[in-house]
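Note that one protein chain of the assembly has been removed; the remaining protein chains are unaltered in position.
Our next item is chain A:
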């Protein structure tokens, strides 16, 4: 087991920045390209959520919205805040920050849902002229964004949060 190292924060920032960079095209370009009866429509991430909402599928719409909009943004903010908090004093205690980190680690992977949904739809809906669905280029940037932020979270060493916390030097397992 190696000791926690401040230099690892550099890697966290690098992955986070990479994730943020590809997150922009992921929201601008189409995620899905649907052709029904010869008419083609492009759907972005937000467009897909709006569609579900308009059809009255509120629960599913909410799941997709949380997984592909709320979770990625939450992750960017929390990882940046946690890395900032290692070097600069902040109000939130290490225990709370540890909890934030565990939340980010746990939910980060779930953003992949939309990439899977697009792949499933594209493989399933191939009804010749009636309807066909093709994945858009945004699916690639979105998948990359999820992978990069997951790498940022993995590069973050949670033990750094506790480096300046004193207390018992050797405690007892309870």
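The definition used in the following text is that contacts are C-beta pairs under 8 Å (C-beta built on N, C-alpha and C of every residue); 3 or more make two chains touch, one makes a residue touch a chain; residues count from 1.
The working rule: contacts and distances are computed from a predicted model.
Look at the chain that isn't drawn here: its UniProt entry, checked against "ABC transporter ATP-binding protein", "Lactate utilization protein C", "Paraquat-inducible protein A" or "Carbon-monoxide dehydrogenase medium subunit", names it "Paraquat-inducible protein A". Between the chain not shown and the residues A:28, A:73, A:103 or A:119, the one that touches is A:119. Contact with the chain not shown here comes from a single listed residue; of A:14, A:80 or A:137, that residue is A:137. Annotation for chain A: contacts to the undisplayed chain at residues 1, 4, 6, 52, 55, 57, 60, 63-64, 87, 94-95, 98, 105, 108-110, 112-128, 130-131, 134-135, 137, 139-140, 143, 147, 150, 154, 158-159, 161-165, 167-174.
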